[in-house]
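Here it is, the structure in full.
A single protein chain has been omitted from the complex, and every remaining protein chain is retained in its original position.
After this line comes subunit A, so read on.
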Amino acid sequence: MASRTSFSVAGTLRYAAIILYVLFALFPIYWLVKIAITPDRLIYTEGTHIWPSTFTLDNFTSVLFLTDFLVYFKNSMIVSLGTAFFTTLVATAAGYAFSRFHFRGKAIIIALMLITQMFPLLMIIAPIYKIMAGLRLLDSLTGLIIVYTAFNVPFATFLMQGFFDGIPKDLEEAAMIDGCTRFEALRKVIFPLTLPGLAATLGFIFTAAWSELLFALMLINSDDKMTFPVGLKTFVSKFAVDWGQMMAAGTLALIPSCIFFILIQRFLVQGLTAGAVKG
């Protein structure tokens, strides 16, 4: 056993390392909020101070009421919620099929889904643009929802399959012996049990759609259809010196992701550990 002194030295080092990690993780976020609440007139004099001498919420009110922020926010909400909903719906059905059935072509379909996860998505940005132009779905939130849903279905399917694999199949067999059709058994017995899994999938897809930038830049061009990343990017290139407002907009954009993250982060490691044991 280590002696008491070396134990406490090691312990101090461990705590020092942990504090460094926490500072590194939080500092950029702190800085974002700090500039956002620094009054404009002080930015050039105290922009680089660690702590502002006074603070203001003016930047937040001007972002909310004088810019298109709320439009971008609304568009991103529509696209992310739509994508999360449709992806989860499609992926639940597919994940259920993978989990409960053995059928011809299963291996091929799984392989095709894996391929979609391997190639650079940017590879299809040009064809998607042309196809969307042909379907008149350019510059439309519907088009964006369709594209994002397809991008996210393979991953969400594997996720949902994992959740279904964790539910004993005797449960729906018992229900089917009691006279339910498979779909009824799925709806009444299995569905309530997968609610946590569904929530996790919805959350993951929501954040993925909320963060997507490049396809949105390519497919959307009018101001009133821009999603948050595109809007913020445009905002930054247009008003490149209005630091306070940009950072206030950034801070506001962070809120939905952070809320979601705080809700799920406890389950992340647990879920992955379970997966590692199984695999």
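By definition in this document, contacts are C-beta pairs under 8 Å (C-beta built on N, C-alpha and C of every residue); 3 or more make two chains touch, one makes a residue touch a chain; residues count from 1.
Throughout what follows, contacts and distances are computed from a predicted model.
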Note = Choosing from "Cell envelope biogenesis protein LolA", "Sn-glycerol-3-phosphate transport system permease protein UgpA", "NAD-dependent dihydropyrimidine dehydrogenase PreA subunit" or "ATP synthase gamma chain", the absent chain's UniProt record names it "Sn-glycerol-3-phosphate transport system permease protein UgpA"
Remark   = Which of A:Leu64, A:Ile109, A:Cys180 or A:Leu198 touches the missing chain? It is A:Ile109
Remark   = Missing-chain contact, candidates A:Ile37, A:Ala84, A:Val153 or A:Ala175, resolves to A:Val153
Key: Selected residue (touches chain absent from view) among A:Leu64, A:Ala97 or A:Leu193   = A:Ala97
Remark   = Across the whole complex, the chain not displayed is touched by subunit A residues 14-15, 17-18, 21-22, 24-26, 28-29, 31-32, 35, 43-44, 47-48, 50, 89-91, 93-94, 96-103, 106, 109, 112-113, 115-116, 118-131, 146-147, 149-151, 153-154, 157, 164-165, 169, 173, 182, 207, 210-211, 213-214, 217-218, 229, 232-233, 236, 243, 246-247, 250, 253-254, 257-258, 260-262, 265-266, 268-269, 272-273, 275-279
